[in-house]
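Sharing a structure here in structure tokens format.
Yeah, one chain of the complex is gone here, protein chain that is, but the others are all in their spots.
Note that the chains are named A and B in the order they appear, and that numbering of residues resets to 1 at the start of each chain.
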Amino acid sequence: MTAADLVAAPRRRNYSSQSIVTRVVIYGLLGFFAIIYLVPLIVMVMTSLKPLDEVTGGNMFALPKSLTFAPWTRAWGEAAIGVSDTAGISGYFMNSIKMVVPAVVISTLLGALNGYVLTKWRFPGHKLVFGMMLFACFIPFQSVIIPMAVILGLLGQIGNQLIDTFGFSFGFGNPTVNLVLCHVVYGLGFTTLFFRNYYEAFPTELVKAAMIDGASFFQIFRRVLLPNSTPIIIVTVIYQFTNIWNDFLFGSTFAAGDQSPMTVALNNLVNTSTGVVEYNVNMAAAIIAAAPTLFVYVVAGRYFVRGLMAGAVKG
Amino acid sequence: MAVTTVSGAVTDRGRRITLRTRLQGLVPKLVLAPSFLLVLIFVYGFNLWTVFLSFTNSRAFTSTKLIGFANYEKLWTWTFESDPPSSWYTAIVNIGIFGGLYIVFCLALGLTLAILLDQKIRGEGILRPIYLYPLALSFIVTGTAWKLFLDPGIGLEKAVHDWGWTSFKFDWVVNPRMMIYCVAIAGIWQTSGFVMAMFLAGLRGVDGEILKAAQIDGASTYATYRRIVIPIMRPVFLSAIIVLAHMAIKSYDLVLSVTGKNPGGAAELPSTFMYSYTFTRNQMGVGSTSAVIMLMTIAAIMIPYLYSELREKRQ
Partner (left out) sequence: MAFLEINGLRKRYGALEVLKGIDLTLDKGGFLVLIGPSGCGKSTLLGTIAGLESISAGKISIEGQQINDLHPSKRDIAMVFQSYALYPNMTVAENMAFGMEMRGVARPEREKAVAEVAKTLQLEHLLKRRPSQLSGGQRQRVAMGRALVRQPRVFLFDEPLSNLDAKLRVDMRVEIKRLHQRTGATIVYVTHDQIEAMTLATRIAVLKDGELQQVGTPQEVYNTPANLFVADFMGSPSMNLLEGKVSRSNGAASVVIERTGTAPIAFPVPTSANVEALGEGARVIFGIRPEAVSDVESVSAKSKSVTTFTSDVEIVEPAGSDTFVVTSIAGREVTARMRSDSDIRVGQSQVFALNLDKAVLFDPATTHRI
């Protein structure tokens, strides 16, 4: 081996051997794509901070000449949404929260229990049951939406009768309750999948040890599994939260007018056919609609990606 | 523990505990049962119901009058009815264009970004979240942003004109024939980061010793990727294609928001076709038939994939 080989050998082994030109090209490409991915968001933010005449008359890439927060306050509390009486998107934002919180809690809890049973209390046919629940993740909602509409219509009639008799609907026919039902049912496949895969790798000997220690089915779940499930709980909650918050199809089909969730209201605001299009207000509303999920992404991006991967790469 | 000396007492106690143990054995199944029942009814039951509806003459309301394959025949003739195009023909052509572009570009962009990021990049921790954040947005927000960005009156075309290139023309988002391409652009922007994350996880999962062996064999970086790394990642390609195909077929809200409620049905997809025939055109029979076709397509993609994934796990 010559001296030259000795010098060259370690250099070839790592990436820093790439020539400076290559490195520049790599960083250049990465930077270029980063800009492409960021531009729509930047334009949205800048547009939302400009007065309307500056939006329609100026360049969308230009920084706001006269900074204004009026579009934000308009979007939040004043803008007309479709034909509804409620002004601004604040009410719809609350609708979404009222729908998301129970739907996420219920579907996560059920998923955790299902995963626990499907891994630690197996019974003949557990694989078929899991397979059937897994396939439920992937059906197009179009293929269940008509029966769902019929059933929810029926529940609404029951609710009306209950109001006639008791003066209270007990949640029957309530759009928020309906949407929670939809999201729990069609989210179960994913939450079960997440927890099943996590508990699959959870040491069964711990469950056996707890059995010998005298813990019951629920005590084992509450005292041994749940305290050690924090990562998968975070992943599941984020995944469910993002999906349910961002849902449009169920929201637009089963909740009308004032009861609509955020996404539906935003679509009505943006695609309204009457009056002047207030682009700046639209963008402010869009950013508000995206804020909760974006916030979750920024705070817990790692778990966010993990959930997506787990939801995509099955097994 | 007290030792019972009277044998009668022992068996008596033993028997009682046995009964209780047997009841306890039912608890796991009872816990799983509600979820499974929900899935059975709301997924499998509803799908069958939709299949049934596709054989009826349901219009504004569900009907039980069977009309055989008439709805399917209708869709089948529409499949080829291109002059003037039926909305089903448009939907089929569009899903081909949209799905094809969406899958190909997401894969290409995702793989490129993943490989670039895998070159020991400083600042990977900043770049990765930038490529991924669109995933946290709802399709409605994405569509709203891109609709503004591509709007010829105030968006990209106007900005380029302002910069001096006055002959530049980019009006796809308002041009009915090109709208579907804008939907594809927005979709690719939203999802390619996710595909990047999948590929990056795949790249990071490649055994480091294999790469060292390739270097000792004298393979260049290019050859290492082309001949070793990418072939090893074949399962990731498969997963990504399946996920993307599934998302393309289910795409619904993106079309509405990018195009502004899909004017004139120019950007029709099977998902929007189903919705409009069922809920606005009062042809529920035809709508459910298209839903069944969507379901069958997804089942044809997902079932073999899920089956092989679950089988691999078993080995």
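Here, contacts are C-beta pairs under 8 Å (C-beta built on N, C-alpha and C of every residue); 3 or more make two chains touch, one makes a residue touch a chain.
Note that the structure is a prediction, hence the values are computed from the model and not measured.
J.: One chain is left out of this view; which of A:L67, A:M94, A:L154 or A:A209 touches it in the full complex?
T.: A:A209
J.: Touching the left-out chain: which of A:G167, A:P227 or A:G275?
T.: Touching the chain that is not displayed is residue A:P227.
J.: Write the list of chain A residues that the hidden chain touches.
T.: 203, 205-206, 208-215, 219, 223-224, 227-228
Going forward, only the chains that are shown with their structure count from here on.
J.: For chain A and chain B, what's the span in angstrom between their mean Cα positions?
T.: For chain A versus chain B, the centre distance works out to 14 Å.
J.: Along chain A, where are the residues that touch chain B in the complex?
T.: Contacts found on chain A: 12-16, 18, 26-27, 29-30, 33-34, 36-41, 43-44, 47, 55-56, 59-61, 110, 113-114, 116-118, 121, 123, 127, 129, 131-136, 138-148, 150, 184-186, 188-189, 192, 216-218, 242, 245-249, 253, 263, 266-267, 270-271, 279, 282-283, 286-287, 289-290, 293-294, 296-298, 301, 304-305, 308-309, 312-315.
J.: For the complex, which residues does chain B have touching chain A?
T.: Result: residues 24, 27-29, 31-32, 34-36, 38-40, 42-47, 49-50, 53, 62, 109, 112-113, 116-117, 119-121, 127, 129-142, 144-149, 153-156, 158-159, 162-163, 189, 193-194, 197-198, 201, 212, 215, 221, 239-240, 243, 246, 249-250, 252-253, 256-257, 260-261, 270-271, 274-275, 278-279, 284, 287-288, 290-292, 294-295, 298-299, 302-303, 305-307, 309-310, 312-313 of chain B touch chain A.
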